[in-house]
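Here is the structure we will look at.
The complex appears here without one of its protein chains, the remainder shown in place.
As written, the chains take the letters A and B, and residue 1 is the first residue of each chain.
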Amino acid sequence: MIQLQRIEKVYRTDRIETVALAEVNLAVAEGEFISIMGPSGCGKSTLLNLMGLLDAPTKGTVQINGSPIATYRDREVAAIRNKEIGFVFQVFHLVSDLSVLDNVQIPLLYRRMSNGERRRLAEVALDRVGLSARIHHFPSQLSGGQQQRVAIARAIVGRPRILLADEPTGNLDSQMGDEIMALLKGLNRHDRTTIVMVTHDQQKADQTGRIVRLFDGRQVN
Amino acid sequence: MTRHLLRLIWNRKRQNFLLTVEIFFSFLTLFGVVLFAVHYANNARQPLGFEIDRVWSITVDRKESDQDPAVKAQHREVYRQLFGALREMPEIEVVAASFTGPYANSNWGSRVRQPGGHQIDHGVNSVTDDYAELFHIPLVGGRWFSREDDGATWKPVVLNRRLARAIFGGADPVGQIIKEERDPNDPPADPNDPNDKPEVKRVIGVVEEFRQNGELSTAENYLFYRMPLDDANPKAGVPERLFVRLRPGTPASFEEALVKRALAVAGAWSFEVQPLDAMRRDKLRQYTIPLALVGTIAAFLLMMVALGLTGVVWQSVTLRIREFGLRRAKGATGANVRNQVLVEMVIMTSVALAAGVLLVAQLPLLPLPPDLRVVPPAVFVASLAISAAAIYLLTLACGWYPSRLATKIQPAEALHYE
Partner (left out) sequence: MLTHYFTLALKVLWRRKFFTFISLFGISFTLLVLTVVTAMFDNAFGPGTPEPRLNRTLFVDRAVMYGPHSTWTSSAGFKLLDRYARDLPGVERLSIYEDERTVQSFVGGRKIRSALKRTDDEFWRILDFRFVEGGPFGTEDVKQARFVAVINATTRQRFFEGHPAVGRTLEADGQRFRIVGVVEDVSEARGAPFADIWVPYTTAKTDAYKREIIGGWHAMALARDTALMRGIHDEFNSRLLRVELPDPKGYEAIVAPFETKFENFARNMPTGDRKDPESQVVRLIGALVTIGLLFVLIPTVNLVNINISRIMERASEIGVRKAFGAPARTLVGQFLVENILLTLVGALIGFALSVLALRALRQSGIVAYAEFSLNPRVFAWGILLAIGFGFISGVYPAWRMSRLNPVDALKGGVSR
């Protein structure tokens, strides 16, 4: 599903070079649920961003579905992100000026379909996360857990085969965190969605199929 | 500290560049308006050189060009009759005639070509002997035109002080002949034509000043020729307008009688009467209306810029809450943080002004409207100073409120944003 080979990521500013990742090799098979763990600043998020094609590696190749991403041309990368990948963020990143329904429709805006179809798919996704009753609310009117469920609905509305979650439970209390974990596990089990999750939380990581540990930009096994 | 701030501004150069550009253009706009305003204000303080109380102008349309010397002679005769007829009217104190006159919309320019080729431009007018009395033109040397000049072998001229200084320097101009060189572009003199020889101009008098276009116009060199209505030279000019000064208390309705009287003498001509104070009002408007228009537009532009700058600085303070919070956490006082915002503003403004001043300094090399080509250096510098000060004030005012916001940022907020 996702293959990373000999990945290196270096951040350059005027004077300093920071090595965020070095010599990372990782293969994620279809239907896997992986968690990435490690201390702050070890490069977890960078790794996730590379898998999500939000960033290009300094060295090495990224393959999605067996085809290597050779050129990071905006139009092509955007199309892959749109069809294959869904994101869930720690701080939700809902657009505060849009209603729940509109927020969930965002990925569909960049596909060719009618407004009615977009709305229908968004309603299905919201039903899936149990928020059918709140489609006309605005993010500020929802609790943190509800907001994260909207974010998950948004991530799955386009039926991507890969879900990338950056500390999805990091800003939630434990009960809400458990709800979110249950949702993710369900998606993985019933829809065979491949999930890669970054987390601090050993207990949450233990619920996933495999744990990848990073330290100082390198894989630790 | 300053170096640190400079580096910070440099690193934010992309954001600051467009703001600087905006300040730069605002400065140019403001300078343009201020330059006009200061120039006019400065002009208004200079002496005018004439008085227009109770003076009416009568523009004469003779309906026929006077290329033909015979037509000219005939027109001159009609003028003599008009003078006679108008002087008989008890309401009229003085009558004079001239080619052009104060606040008229026609200007006549010429130049003196000195030996060596140096040229001095000046305004000109041809006038009858009563012109000075009618307009109360104060003389500062010599005398005005009179019957004494009949039959003179030279052409008597009266200069304003400015032109006298330009031609003769410090020497006393009265009685002097203006030395002139023939323009090499002119065709050579025709030896068979007794009138085609260089005229000898002799200065008989100097007036303080004569600013034909009025209070707001730029003072310029000026020269009067004598235009007697019984000139023997067939090529001599014919007046285009009459001026009359009325006795105190003459009502405005006298105009009808005046026009009737003129038409009785010269029925084929047309006469347009205008009180000179009305012409003065119109003329001043020609200066003030464009200034008011441009000034209004500039004021709105600057207001727009001020609001825009406030918004942008405000936004950048909100975006930089973390940076300011960290500074507070590391011991910077509220005033320090406020000053940082204001210093950034001052530096951007200074860069914009430096570029602006550099550009404006090229202005004297550009083709400007003639009225502005002679802006005195003091006016130019004063306008620069005023506009620069105003722009500093404007940008600081725009930075003031957002910078107050910056002082209120608590270190805790910085952590919150982390």
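Definition applied: a residue touches a chain if its C-beta (ideal position, glycine included) is under 8 Å from a C-beta of that chain, and two chains touch if they have at least 3 such contacts.
Note that the structure is predicted; figures quoted are calculated from it, not measured.
J.: Using the touch definition up top, pick the residue from B:V312, B:V351 or B:L396 that touches the left-out chain.
T.: B:V312
J.: Please pick, from B:Q67, B:T153 or B:Q362, the residue that touches the omitted chain in the full complex.
T.: Of the listed residues, the one touching the omitted chain is B:Q67.
J.: Which one touches the absent chain: A:A27, A:V95, A:A182 or A:V220?
T.: A:V95
J.: Can you say which of A:K44, A:R81 or A:R149 touches the chain missing from this structure?
T.: Reading the full complex, the residue touching the unseen chain is A:R81.
J.: What does the interface between chain B and the hidden chain look like in terms of residue numbers?
T.: Touch with the absent chain occurs at residues 11, 14-15, 18-19, 21-22, 25-26, 29, 61, 63-65, 67, 185-187, 252-253, 255-256, 259-260, 263, 267-273, 289, 297, 300-301, 303-305, 307-312, 314-316, 318-319.
J.: Can you list where chain A touches the absent chain?
T.: Residues touching the hidden chain, for chain A, are 49, 52, 54-55, 74-75, 78-83, 85-87, 89, 93-95, 97-98, 102, 105-107, 109-110, 115, 154, 158.
By our rule, only the chains that are shown with their structure count from here on.
J.: Compute the distance, rounded to whole Å, between the mean C-alpha positions of chain A and chain B.
T.: A distance of 71 Å separates the two centres.
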